[in-house]
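Every protein chain of the complex appears in place save one, which is left out.
Take a look at chain A:
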């Protein structure tokens, strides 16, 4: 579901206003807000997982086998004639796009009609939480075998939620190499940020339009292709991550969201086509923003942790100087925006 919605967003020509994606009390058109709320349900799944909220895709049953035995909560009269198998492949693929990896694979043992269908499915939705107590080596084997059994069909969307799985890097690369327009990767929030090693993960892609990364470590090397080798990239969301990235300069990027990320070095945002920019709760420092000529909407939210980090207490004086500069750096780059929301904590 997440994948489909993300893809719909990518495919939809009218861009939604990212301001509306927050719980803002704005008096914006309610209909639009409703529509965006639908998107939000899908796209902000990292947060919803963190909050343990069920979004329909995150099956949290402890035992996957047990889970499947229990059946879904929907009860209905059983069909006497098989009609679903007569649906055209295209419709079956769309239905399959809503299925998590395990259930997708299991459609292959329904009947001869279904046996190889899943191997051409263009959506992959792999979530470690679906695997209950098999989340270790068996999860790894499952995903590796599944990817090997897929035919060479290109992907539309690839979503992976993993927890301390070393192979995750190569799976992301699989998703990207197979032409996914939408790639969403999140490492379980309970785990350490997943290190995206540039020797394993290569973001180079002519197709990638929408990239969401959550709870990862990104350095300059792995980020380089995002700036220079993703000519179709329009949306980039970085959540709960550690960034050692000097610059976000992608020429095609329209929408950038950086939420709750640790900036371990100065970050300059200079993507010239940016239409919307949202930076929430940056840690250690705030990014610097070059004047962005196309910018329409900017949201910058600095919260308490921004300057009350105990580690930084000794550097209070320095921090104070930086504070001034940072504000200047942010606001200076936003001069072209039509709408700016800037929220900063009150200084004690």
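One rule holds in what follows: a contact is a pair of C-beta atoms (placed from the backbone, for glycine too) under 8 Å apart; a residue touches a chain by one contact, two chains touch by 3 or more; residues count from 1.
Basically, contacts and distances are computed from a predicted model.
The listed choices are "Cysteine proteinase", "SKP1-like protein", "Pescadillo homolog" or "Ras-related protein RABA1f"; the UniProt protein name belonging to the chain that is not shown reads "SKP1-like protein".
Of the listed residues A:115, A:166 or A:336, the one in contact with the hidden chain in the full complex is A:115.
Interface residues of chain A with the unshown chain, by the touch rule above, are 1, 29-31, 34, 59, 64-65, 67-74, 76-87, 91, 94-100, 102-103, 105-115, 131, 134, 138-139, 141-142, 145-146.
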